[in-house]
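First the structure, then my questions, so here it is.
With one protein chain removed, the remaining protein chains of the complex are shown where they sit.
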Amino acid sequence: MTVGDRTPLGRLLKLWLPLGVSLLFTLFPFYWMAITSLKPNQELYSRKVMPLIVHHPTLKHYVDLLTETSFLEWTWNTFVVAVVSTAISLIFGAMLAYPLARIRFAGAALVSFAIAATYLVPQPLLFVPLADIINSLGLGDTLTSVILTYPTLLIPFCAWLLLGYFRTVPGELEDAARIDGASRLQTLVKIVLPLCGPGFISAGIFAFTLAQNEFLYALIFLTKTEVRTVPVGAISELVRGDVFYWGQLMAAALLGSIPVAIIYSFFVEHYVAGLTAGSVKG
Amino acid sequence: MTAPSLAPALSYRRPAFSLGRWFEQPNVFSWLMVTPPVLFLAALVGYPFFYGIWLSLMNRPVASEGTFIGFANYVQAWHDPVFWQVVLNTFVYTAVATLLKMFGGLGLALVMNQDFRFKNLTRALLLLPFIVPTVLSTIAWQWILDPAFSIVNWTLVALNLVTPPGPSWLGNPHLAMGSLIVVNVWRGLPFYAITLLAGLQTISPELYEAATIDGATTWDRFRFVTLPLMKPVIFIVTMFSVIFTFADFQLIYVLTHGGPANATQVFATYAFDIAMTGGQFGQGAAIALTMVPPLALLILAMALYLRPDKTT
Partner (left out) sequence: MISVSRGSRREFLKRTALGAAGTLMAPSIVRAAPRALTMMHESSFIPPFDAFFKNKLAAAYEKATGVKVNYDIVSVGGLLTRVTTAAENGTGPDMSTVGFNWAYLFDEKLIDVSDIAEEIGKDSGGWYDNAKEAVVVNGKWKAIPYANIGQLMNWRTDWFKEAGYEKFPDTWDELLEAGIKLKKNGHPFGFELGHGFGDNHGWLYPLLWSYGGREVEADGKTIVIDSDETARAVDYCRRLYKETMLEDCLAWTDVSNNKAFLSEQISCTNNAESILWAAKKDFPEMAKVIDQSQNPKGPKGRFHMLNPQAHAIFAHTPDKQVAKDFLRWLMKPEQLGPWYDIAVTYYQPFLHKYDDAAMWKVEPRNIPFRDATASAHLPGWPAPLSRAQSETIAKYVVIDMFAKACTGKSTKDVIAEAKAQLQQIYKTA
């Protein structure tokens, strides 16, 4: 078996072929977005030219996006909202997950059931009462409104995912720490958390992505251009009547995701480093 | 975890009673940890949820007082043929998309768990569909699925396999559901793969080495080492995916809005339309709430799994 892995054919079948197909499927729509954002409208709508190539590239859509809309402001808002709500969700998620994963305590079943039940609540059902709460707190048209509401979608997920990771930490490590005199909190912070870095990164990536993608609450709570996030801002100002500003929308999609992609690739590095460290310790 | 509750008491060189030791008690420590997030969720999910249940028992048109009508909204949904189509659509959409993401994600994670050049770059690239705002990437798919511009149609037409314009990916009621599933998988697969990969990498290589020495084949190692250890992560990601796919809204709302003739209408879009466009909050709430029982079965399974019984 191991020999098969090393032959060129084995590598091709087990690595490059599936990887190549996945990458093609994953990246083709991005290629499409990129060429759409570079095509002048005349070319975009033309069925006579080969659609996979840009014949007359133009940066007009990018220039229009950056000069005629508040795109940079939306990007900043999105970033603030996503970072803060992710932080809240990870902290609260860990606070829920650790006791459930590691400690026998009265009412644990109830708590785990309650978290699970949180996800049963359909979003379209929540927004009218939530809008009421937000307005009562005087938070309409502030970023705080979505920073408070996004964690309701994110905490249960973070808790479940972290719970899975907390369980993978060998119990002996904790027992040893406790025997050495560490408190529960110290054990958590010094022993368990460092081993669960990948879990936090996965949960963080997920939470961050959901937060920056969220559309419904952002649409309802953020009506002023200055406080909008990228998805709502782009849809509000680049969809006019029944005409889409395709080029600008695609430019917004790409510009909106590139910074995040860079941050992610940075985290992916760290996360691998963290893993190696973890396995050495383990 | 059963023995250590005594162990600290023995090893601690502290006074007999202290706040610190009180804090160390399992119940106290645990409840201090879980209370803040539980209160947060109770305020922002619990209250609106019960409000929603109340709404579903009312005839409550938008911007006016409601009247209590008991289960009439549920009865109406029961007799509504579109509702049953919505149920069927949602199940098909969720089941097929989740299975594809589960097997595809696990496969991709295993592939990526090998050593190869540009590994980090590949991983970052694969995450892209997940990063880009869904409403905007869905708009790109609107072109990709347009028969006049679709690369699939171009190829089929060029090979003389079909007459132009070729298959209508969204206009054909049977293909439409398949197309939406493809877009959903495109969006969700990367997260599956990356999360499972993270799980794979927490498995100690020594375990594989030991298994190989014992003469295990690749399949044996996967079955007896990888799969059991990965179970928790697979389980949680799958549950989560089921729930998210079940309640999917943005993607369908933008691409077909439930058309053609309700062939792709699902719970979230139908409930939203009735509550918002139709201005019938009670009815919309009732339909949104009927999502709960089928999901609850899954959640029950999860709650059993999550119960902290056999702590390692």
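To keep things simple, chains are lettered A and B as they appear, and every chain counts its residues starting from 1.
Note that in this section contacts are C-beta pairs under 8 Å (C-beta built on N, C-alpha and C of every residue); 3 or more make two chains touch, one makes a residue touch a chain.
Model, not experiment: these values are computed from the prediction.
The residue touching the chain not shown here, chosen from B:V28, B:I53 or B:V82, is B:V82.
The residue from A:V21, A:L59, A:A106 or A:L137 that touches the chain not shown here is A:L137. Considering A:L96, A:L210, A:I235 or A:A251, the position touching the chain not shown turns out to be A:I235 (whole complex). Summarising the interface, chain B meets the missing chain with residues 39-40, 42-44, 47, 59, 61-64, 72, 76, 79-82, 142, 146-149, 165, 168, 170-173, 176, 256-262, 273-274, 276-280, 283. Counting the whole complex, the residues of chain A in touch with the unshown chain are 41-42, 45-47, 127-128, 131-133, 135-138, 140, 219-220, 223-225, 232, 235-237, 239-244.
One rule holds for everything that comes next: only the chains that are shown with their structure count from here on.
By the touch criterion given at the top, residues 1, 3-4, 7-8, 11-13, 20, 23-24, 26-27, 29-31, 33-34, 36-38, 40-41, 43-45, 47-49, 51-52, 55, 104, 107-108, 111-112, 114, 116, 120-137, 139-141, 143-144, 148-149, 151, 154, 186, 189-191, 194-195, 198-199, 201-202, 204-205, 212, 217-218, 229, 232-233, 235-237, 239-240, 243, 247, 249-250, 267-268, 271-272, 275, 281, 284-285, 288-289, 291-292, 295-296, 299, 302-303, 306-308, 311-312 of chain B touch chain A in their complex. Listing the residues of chain A that touch chain B in their complex gives 1-2, 5, 14-15, 18-19, 22-23, 25-30, 32-33, 36, 47, 51-52, 92-93, 95-96, 98-109, 111-126, 128-130, 133, 148-149, 151-152, 155-157, 159-161, 163-165, 167-168, 170-171, 174-175, 178-181, 183-185, 198-199, 201-202, 205-206, 209, 212-213, 215-216, 230-231, 234-235, 244, 246, 249-250, 252-254, 256-257, 260-261, 264-265, 268-269, 271-272, 275, 278-279, 282.
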